[in-house]
Each structure stands twice: as structure tokens, then as C-alpha cells.
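As C-alpha cells, the structure follows; a few thoughts come after it.
Missing here: one protein chain of the complex. Every other protein chain is in place.
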Amino acid sequence: MSEAKPFPMNAWYAASWDYELKQALTARTICGKDVVLYRRSDGRPAALEDACWHRLLPLSLGHLKDDQVVCGYHGLVFNAAGRCTSMPAQETINPSACVRVFPSVEKHRLIWVWMGDPALADPAGIPDFHWNGDAQWVGEGGTFYKLQCDYRLVVDNLMDLTHETYVHAGSIGDEAITRNPFSVTHGERKATVSRWMKNIEPPPFWGRQLGKPGRVDRWQIVHFEAPSTIVGDVGVALTGTGAPEGDRSQGVNGVFLAAITPETATSCHYFWNFVRNFRQHDQSLTTELRLAHVNDGRGLYEQDRAVLEAQQKAIDKNPRQPFYNLNIDAGALWARRLIDRRLAAEQPQEPARARAAAG
Amino acid sequence: MSEAKPFPMNAWYAASWDYELKQALTARTICGKDVVLYRRSDGRPAALEDACWHRLLPLSLGHLKDDQVVCGYHGLVFNAAGRCTSMPAQETINPSACVRVFPSVEKHRLIWVWMGDPALADPAGIPDFHWNGDAQWVGEGGTFYKLQCDYRLVVDNLMDLTHETYVHAGSIGDEAITRNPFSVTHGERKATVSRWMKNIEPPPFWGRQLGKPGRVDRWQIVHFEAPSTIVGDVGVALTGTGAPEGDRSQGVNGVFLAAITPETATSCHYFWNFVRNFRQHDQSLTTELRLAHVNDGRGLYEQDRAVLEAQQKAIDKNPRQPFYNLNIDAGALWARRLIDRRLAAEQPQEPARARAAAG
Partner (left out) sequence: MSEAKPFPMNAWYAASWDYELKQALTARTICGKDVVLYRRSDGRPAALEDACWHRLLPLSLGHLKDDQVVCGYHGLVFNAAGRCTSMPAQETINPSACVRVFPSVEKHRLIWVWMGDPALADPAGIPDFHWNGDAQWVGEGGTFYKLQCDYRLVVDNLMDLTHETYVHAGSIGDEAITRNPFSVTHGERKATVSRWMKNIEPPPFWGRQLGKPGRVDRWQIVHFEAPSTIVGDVGVALTGTGAPEGDRSQGVNGVFLAAITPETATSCHYFWNFVRNFRQHDQSLTTELRLAHVNDGRGLYEQDRAVLEAQQKAIDKNPRQPFYNLNIDAGALWARRLIDRRLAAEQPQEPARARAAAG
């Protein structure tokens, strides 16, 4: 695992929020590749290799002209299909002059790009993040660009919410999370961790959201889809009102959405949102919830960032494979297994055979 | 080419402007070697290895005393020939105690050093930069020390002025540069790119210099001498006044001078000047021209710097050899060939023979 890429290439990865992508050039590194992103005049996104065919200058240092990218050094022009359409001082254009194009799609308020074999890029495989754009659900997310850790450490983090007890004490942390059992289910590409904490005092954050006194049933149902998206269904309802049986009408419900895009083997872009289906028109609650997550270093996710980046530094300095695991890691371990299957599916077959032959 | 040094050692490289070199110690890295430069009391320059024989402390951290360098740690003294002339607390001086000395010469307002075999250091081989010190030509140049790119990228840049159209649009850039053909000639150590753009509207910069209305003939005649100096004869004259035939009296003429000294394999010191033979006594024009080239990030050469450093970063990240080339690269390709010949001439002969024997 040490030398191979730790991320599958044949996957849709979030590259940008919809509102960030304009008719202008944006540079972003995804899965170790430099990409230049832009929006065409008809609104469709485009994603090209960010290095001119001629002398490698990043195309993102040039400018857009009529949906085409003009290199900032010698003026070569590339269209959204990656083909060179103009060269300085010559009429004939070398037909091999092109840059790689990456399939890109706008969906659920994110721009998704496919970094692997374009022939396999099926938009039907984009993860279901409909909550981002659904009128019933309201929230204002953001991105940690260039988070300095392996994207899988974020997956580990979100697949084991017992860390809330220690990292997020005083807000959503609660000893009840570690006291109550959880179950894990999984399929080919998905794994789900479910935990119900019944008849507990609500932790401070959820108590405020509920706005009613009394003990609650709290749920955390976290869905992972390989390689790196997570949808977490979380909330509390007054105990005895039937939430565990399916009636959440006396509760408050949120969903956290995480699309974690590898930048390099040890950094990632973490697109996050937290949406709710209560008090949807309360703009100050929206702002308050955003600040609860990210607020100049005082938000929940910034507490996670500090831990995740410190963990990556420790791993770099002190590599120890595999990690030791606890019972709480069952969900994360399934996520890792599903990622590993995707990675294995992308390995060339020959070496295995060669090894067998040599054996 | 990947592991070998990308610069010949047997060459004169600019190390400092004349006015910068005082009777004081200056540290500079040239061709990967640390050098301490100073001026002796009789005015002659001196250049020594910048590491004490004893414990490697950079001699540039010490001080000068009577044209000799005193180490700042234990007081060893070295003369301008690199020989140790005093050791602390002992009468007998180890005869092997010396530091390397590099031949150095002041000429054409620059200090030139020879980093290779001293036996080959012939001052007659110093490039002709007489414009720097000629009373007929006036200008105020400078240096980009530690420019973060392979010195050959600067050569490429100056040997193909079509980049002006894209990098320097609005000043000296002009579509005429890409429209008009150029010719390349070359000898053993020199290559020249010539381009005449006849009967064009002058670009803004040259229109201002000419100070007369009307269409012009513009010329760019760029002389490269291996490994890394360039003299560019540029200007405009009113069309029909005979400039292409040799009469430049109705025009304005400038010369750009570039001595590009490798610092490391991926950085260089770029000594530049732009001199003119018109309005020589107009001090504010001199200042204006300097600011046009370097002006807190808004000058021509600073636009080049941004491109060159970005190109080097892209090459480091995405090595691809060789570059793809266009017609416009013909001059730069000749310059590269002449550099490669110099590099090949410095390769030891044995490996080639060994390979032949094995073949």
C-alpha cells in the first residue's frame, strides 16, 4: 500500500461548489493531478489538465476566450475538449497537440470530476447528495481546501462518532455515544453505522435545537459510499414519541454531508454541509449552524481539522501499519475495506500472475 | 540529462555588478558552489570557496583584513590565492590548508567568475557586453538574484520574443511579432534570431520612444552566446527611412543585455540591462525605462519572472522530456543545442568508450 496511490481514479470526486465556478479559470489539484476548471458560457463545467502541451505552463495562468483557454505564455488555445485550436505564428496545428480533459458534471450543487478512464465515467454513479439542493433541507456548507491529511483519515473520523465525546466535548460530545452500542451493515459500495441512544439528557447543541425540556432519543445513522462520500442522518426526539419506531415528528433532524476529495496522498479537499429540515426560514439559525461548524478555529470541524492534521504528521513521522483497532472502529474498518476493494480493482492484473509464475 | 549538471563549468559567469562589489565579503552560490566574493584594495576582485578549510563555516561570515579573509569562528586567515596564512595558537601552518580559488575578472561593469578548470580560464572568452560600459549607450540595469528556474528557461524566453504578445500585451507585445517570419543563423558558440516587422503600427512602448507619428519598421535581432548570455538589438524606425537597409537615423535603438548565471540546477541569477543610444542625458527616461522593466512586480521582467517560476514548478512536478516544440522555438532550440555541445564537451570520455566496448 505504501507506494501505490491510496485513492481510486475511477470515481466521481467533488471539485468545487456550484457558486464558486465562474467563467474564469480555477486551479485545483485532484488525485495528484493539476486541473484547471471553468464554466462555459452555456453553464456547463469544463476540466482540463492544467499544463500547456507546449511548455507546461499552468493553463490556469492564462485566460478564457470564448469558452477556450488561452495559454499565458505563447498563446496556444485549447477548447473544452482539450484540443489545441490555435498556435502562434503557424497555420498548421499539430494534430497531437492537446491536453487531457476530465469528465465533469454539476449535480447536487457540486461540480464533480472523474479522474480515471473517461470511458467509465457514468454520471449515474455520482453519489446521492440531493440534500444539498433539496428545498426541504437548508444549510450553508463550505470546504476545507488542502486539508493536510490522507482523505481516509476523514472517513475514519466520520465513521466513528465516539470521537465527538473527546474532540467535541461541550457541544455534541456525550458519554452516551460511547456507552451505547452501534451496528454496522454493508453492501458492495456502501457501509452504514447506526447508533440509537435512548432516554438520555440531550447534549448542549441538540438541546438548543430541540427547544423543549425533557429526555430524548438520539440517533446517528451514518452512510458511507466508497470511495469517499458520507451522509449522516442525525437528530434527537423526545423520548417516548416514537422516533426509534419511525415517527420523528417530535424531534429535530439534521444531515451532515461530506465529499472528501484526495488532493495528494496526504492531503484532501473536504466539502461539507450540514442541513436541517426544521426552522428552514430562520436565517440566523443557518448562520449559527455554519459558525458552529467553522468559525475561525472555534468550530466543530476545526477541532477535527486540528486532530486530523496532527494525526497525519504523526503517521508521516512514525509509520506503523496497520493501525491497532478498537471495537469502535468497526464502521471505519468496513469503509476501508470497501476503499481497498476499489483500489484492488484498479490494479493491473499482470504483476499478480507474474508473481504466481515465479512462485 | 536528468542527473548531470545542466550547466557547463568551463565558462565565465556574471557574479555581481561592479558597484555591488566592495571591500567586504559577499556570499553567492554559482553553479551549485558557494563562493565568497570581495574586492581587494587595488580594486581587483577575488573569489574563494565559501567554506573554511577547518570546520566549514562560511568564510563570508568572517571579515576582511588586509585583502585576506579571517574566518569568523577560529580566526584562520586565507589570502586571495586561497592559501591559509595564519592559524590560531600555532606557528606551523599545515601546507595543505587552503580553500579553492575561482578566477575572477571585472569587465563590462560586471564581475565574471570561472567555475571550472582554472587552467582554461582565458579572459578573452568573456562575452562582449561592451554596451554596459560604453558612453554612447545609457541604461540602469539590475539583477534578479535567485530566480527560481533553470537558467535555460530564461534563454528560451529571450530567444523567442513571440511571448511578448501574450506576456507583455499592452507594452511591447504586438500581434505583428507572431505574424512576421524570422530567421535563425548559428555558429559554433553563437546563434542569432532576426525578425523584421515592416510597416506596422508601433506598439505603445516603442511609439512613446520614437515620439513621432506614423507607421514603423520594427526589428528584433537577438544574439545568443553559449552558455548563457544574450544581446538583443531592438528598435523601430519610421517606415521608408531605410532602417532595414541599414540607416537607423530616423529610429530609436535599444539593446537588452542578459547574463544568466546558474545558481543551482533549478535557480539562476539574471543580470539584465536595457541600454539606448538616444536621449542619453535624459535621466528621467533612464528611470522610466528601469521601472518599465522592474517596478515592484509591475515591470516587464517581473511578468516574465512569474511565468518562468511557474514553468519551473510545473516541470518539477510533471517532468516530460523533451518539450514539444513549435516553429517559434527554432532560435531557442539552437541555443539549447549549443549549450548541449558545451555540456557534452565536459563529459568524461571513459563511459562512452566503456559503453562502446560493451556493445
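Going in written order, the chains are labelled A and B, and every chain counts its residues from 1.
We adopt the following convention: a contact is a pair of C-beta atoms (placed from the backbone, for glycine too) under 8 Å apart; a residue touches a chain by one contact, two chains touch by 3 or more.
Just so we're clear, the structure is a prediction, and the values are computed from it rather than from any experiment.
Across B:80, B:97 or B:265, the residue that sits in touch with the chain not pictured is B:97. Across the entire complex, the residue among B:5, B:40 or B:54 in touch with the chain not shown is B:54.
Among A:60, A:79, A:104 or A:162, the one in contact with the hidden chain is A:162. Where subunit B meets the missing chain, the touching residues are 34, 51, 53-58, 61-62, 70-75, 87-90, 94, 97.
Across the interface with the omitted chain, subunit A contributes residues 156, 160, 162-163, 165-167, 178-179, 181, 306-307, 310-311, 314-315, 317-318, 320, 323-328.
The definition used in the following text is that only the chains that are shown with their structure count from here on.
Rounded to whole angstrom units, the spacing between the C-alpha centres of subunit A and subunit B is 48.
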